[in-house]
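Here the complex is missing a single protein chain, while all its other protein chains stay put.
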Amino acid sequence: MFIRLGYDIEFEIPAPVAMVAMLSVHPSRVPDLRAPDEMEIDPAVPLTGYTDVFGNRCTRFVAPQGTLRLSNTTLIEDSGIPDAVSPNAREHPVGELPNDTLIYLLNSRYCEVDRLSNIATELFGATPPGWGRVQAVCDWVNAKVMFGYQHARPFRTALDVFTDRVGVCRDYQHLAIAFCRALNIPARYATGYLGDIGVPLTPPMDFSAWFEVYLDNQWWIFDARNNTPRIGRALIATGRDASDVAITTSFGAANLTRFAVVAEEVDASAATFPPI
Amino acid sequence: MFIRLGYDIEFEIPAPVAMVAMLSVHPSRVPDLRAPDEMEIDPAVPLTGYTDVFGNRCTRFVAPQGTLRLSNTTLIEDSGIPDAVSPNAREHPVGELPNDTLIYLLNSRYCEVDRLSNIATELFGATPPGWGRVQAVCDWVNAKVMFGYQHARPFRTALDVFTDRVGVCRDYQHLAIAFCRALNIPARYATGYLGDIGVPLTPPMDFSAWFEVYLDNQWWIFDARNNTPRIGRALIATGRDASDVAITTSFGAANLTRFAVVAEEVDASAATFPPI
Amino acid sequence: MFIRLGYDIEFEIPAPVAMVAMLSVHPSRVPDLRAPDEMEIDPAVPLTGYTDVFGNRCTRFVAPQGTLRLSNTTLIEDSGIPDAVSPNAREHPVGELPNDTLIYLLNSRYCEVDRLSNIATELFGATPPGWGRVQAVCDWVNAKVMFGYQHARPFRTALDVFTDRVGVCRDYQHLAIAFCRALNIPARYATGYLGDIGVPLTPPMDFSAWFEVYLDNQWWIFDARNNTPRIGRALIATGRDASDVAITTSFGAANLTRFAVVAEEVDASAATFPPI
Partner (left out) sequence: MFIRLGYDIEFEIPAPVAMVAMLSVHPSRVPDLRAPDEMEIDPAVPLTGYTDVFGNRCTRFVAPQGTLRLSNTTLIEDSGIPDAVSPNAREHPVGELPNDTLIYLLNSRYCEVDRLSNIATELFGATPPGWGRVQAVCDWVNAKVMFGYQHARPFRTALDVFTDRVGVCRDYQHLAIAFCRALNIPARYATGYLGDIGVPLTPPMDFSAWFEVYLDNQWWIFDARNNTPRIGRALIATGRDASDVAITTSFGAANLTRFAVVAEEVDASAATFPPI
C-alpha cells in the first residue's frame, strides 16, 4: 500500500524568529519512503538538519519577517497491516528493562507520574501485568475522556486530563502514558500522520498523536484516543511527551494562519517512484 | 586543592525493587579523580553502569529486601578557583545556538516554561541580554525565595516556587532555569557535591543543586540559591530538571533511613594517590 | 433611560435535576424595575425563591426530564450615567473596614489570594493606595490578558489567568479581584446585564461580569475586561467569585441548548409601565 503524506503550513512572522520543525518522517520509516522527504520552505532560508537525543530528525532555521510557508508531499509504502495486537506480550520487571527505556519511566512536563502514581495503582494495580494492563489503561482513558477540538489547550497536563475528562488526542495519550509509567511500564509519546484508511472517518485535519509502550522486548503502538488497531501510521517523532516533539517550535512569535495535512492511500500505478 | 567526596546512604527495602543511582562523578570530572569512584553496595548485588541521554553515569541494580547501604569515598583534585564570572559573556540568538543546547530551552516536569513565559519577559525582558540578564534572574530568585529545609516538597514546580516563595536549593534552580529558558537562554539543572570551602557555612548535609546556562559558546555555572561564586563543586549529573538527575530513583518502595554526604578539603600531604 | 432586559435559555434535561437560578435583578435594583421580573419556566414546575448569604435573589426548582426553558423580559429604568469615577476615593486600612466587607478579603475558589499575594505586592505595592491602585490593577489585567470566547474554560482560576493571559470576562475580574484582596482592598464579583449602550460593540451574547471594590465607605464598580465606564449595567448578583453567582447551577446533568440574552435601550414612549 502506498500513502501520500503531505503538509502545507503557513505562519505570519512579525519579526525574525528561530524555529525547529519536526516534519520529517522518522528514521525508522525512511527505508519505506518512495519519494524524497524534504521540507520546502518559502521564502528560501538555510535549513540545518540534526537528530535530537530521542532520535528524531529535526530541521532548524531562522524565519524572516513576513509570510512563512512550510510544505511537502512525499510517498511512503506501508504494510497495510493494522497495529499489532499481542495479548500475551509480557511486562518486564524494571530490573530487566534495557537501559535506554528507563527514561520513559520518569516524569515529564505533561505527564506527572509522581502525582498520578497512587491513582494508577488503585485503578490498574489489580489488573494482571502485561499487554492487558496497558489495554486496560487505554480502555479507561478512552471511556472516561470526551473528545472535542474545542477542548484543545496548550498547558493541559495528564493530571488535568484526569480531572477535567476532556481533550484532544494528545491529552488521551498523556494520561495513558502517565498511568503506564506509574505502573513501571516504559511509555513514550509519538506523533505522526494517521489517515482514515480502513475507518469511516472524516479526513484528518491535523497530525495525530499516539504512544508506544515497551513490552516483551519491543515497543508497541497504543492509541488511547482511537483505541482500535489502525492502518497507515507514519511516525514522525517520539519523545517523553508533546513538549519534546512539537511539529514546530518557535522561539518567539509566529502566528499560524494555515494548516493542512494529508495522509491518503494512492494507487500503486499512480505512485511515482523517483530515486531517493 | 584536594577534596574528599563521599556518601553513606541507607534504605529499608520492603520488597525487591529496581533502582538507579546517579552517584558517580560526572564524566567531565573523571580526569580530576585521584581515587577510585566506585559505589559500594551492601548487600553486594550485581551493578550495571550506563550513560543516559544527558551524558551522566548511571548505576542500576535490583535491591533485595532488607537494609540497603550505598556508600563511597573518593578524592578529587580541584582548581580551588571560584565559579567563573564573565560579565561580558554574550547571549546567543537562538538561531546560532548549537543543536544539542536546544533541548534545554524546552519545558520539563518541574520547569513550566510555557506558563512562566510572560512573567519572565515582564521581569527580565528589559534587562540587557547576556551574562547580566542571567545574573538578574539569579538575584531576583535569590532575593524573593526563602530557604528552609522544612519547605522541601517533592512535587513543587517552578511555578509553585514563583507563587509560594519558599523552598530548598532545587527549587531556586528550577525557577531560575524556567526563567532563563523563557528568555531563550539554554539552562540545565546540575547536581553534585558542594562543600563549605571558603564560606562560613555549616557543613553540607545533602548533595547540592545548581544550574548551567549556555552563553558565549560554553556552559557556565550559576547558583540561584547561594548566588555567589563558590569553590569546589564536584558535578555528578546534568539534566533538564531534578526529575532527570535524582541521586537515586526507586521503582517501588524504598524508605530512606540514613543520608550522609561529605565534601571537604583535605591536606595534599595526607591525600593518597592510588592509581586509578 | 429604559432598558429592556431579557433572557431565553434552554436545557435538555436527561433526568430530573435540582437547579438554582440567579436570574432575578438584584434587590438593590428592584426599585428601578418598570415591569415584573418573574422567571417563566416551561414546563411549569413549582419555584421557590430565597435570598442567599450574599444577599442575592435565588430561585430553585426541580427540572423534569426533557426540554427546559427559562425566559423572561422585563424593563428597568437606568440613570443613563456611566459608572462613577472617583479618583480621590481613599483606601481604608483594614482596621477601619466594616465587618461585612472582611469576607471579601479572603480566598475563594477562583481567587487564590494566598498564592497571588507576593505577586500583587510586587506589581502594585508601590502604587499610591486608593482608587488609583485599583485602576492600576485593572489597567494591568486589561493590557495583559487577551480576550477570546474560545478561551472560556470552567476551571480557570486567577492564578491560571495570571500565567495563561487569556480568558473571557469572568477571568479578567477574577484576577483583578485576587490582586485587590491581596492588597487588602475588599473586592467582590458581580454578574448582570451589560448592553452596548454608548459603545460601538456587537450586541452582548451573554451575561456580563464585573467587580466591585470597597473604597471610601462604599462599593464601586470596576471592570477589568472593558476597563472604561459603561452605561446600563443591571446587577443580578454579587459574591466572592463566579462559583457563588452562577446564573444557573444544576446538581446533575443539564445540557445547555439555547442561550440568548438581551439588554437594549428602549424608547420611553414605547416602554410599558405595568404596575409591579
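Note that the chains take the letters A, B and C in the order they are written out, and that residue 1 is the start of every chain.
In this text, contacts are C-beta pairs under 8 Å (C-beta built on N, C-alpha and C of every residue); 3 or more make two chains touch, one makes a residue touch a chain.
Worth saying up front: this structure is predicted, and the values here are computed from it rather than measured.
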item	value
Visible chains that the absent chain touches, using the contact criterion stated earlier	A, B, C
Of C:I3, C:L105 or C:I247, the one touching the omitted chain in the full complex	C:L105
Absent chain, residues of chain A that touch it	115-116, 118-119, 144, 159, 162-165
Those residues of chain B which, in the complete complex, touch the missing chain	150, 153, 155, 163-164
Absent chain, residues of chain C that touch it	18, 20, 48, 50, 52-54, 58, 60-62, 93-95, 97, 99-100, 102-103, 105-110, 112, 114-115, 154-155, 184, 243-244, 249, 251-252
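Convention: only the chains that are shown with their structure count from here on.
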item	value
Arrangement of touching chains [line / ring / star / complete / other]	complete
Cα-centroid distance, chain A relative to chain C, in whole angstrom	42
Distance from chain B to chain A - Cα centre to Cα centre, in angstrom	31
Of all residues in chain C, the ones touching two or more other chains	163-164
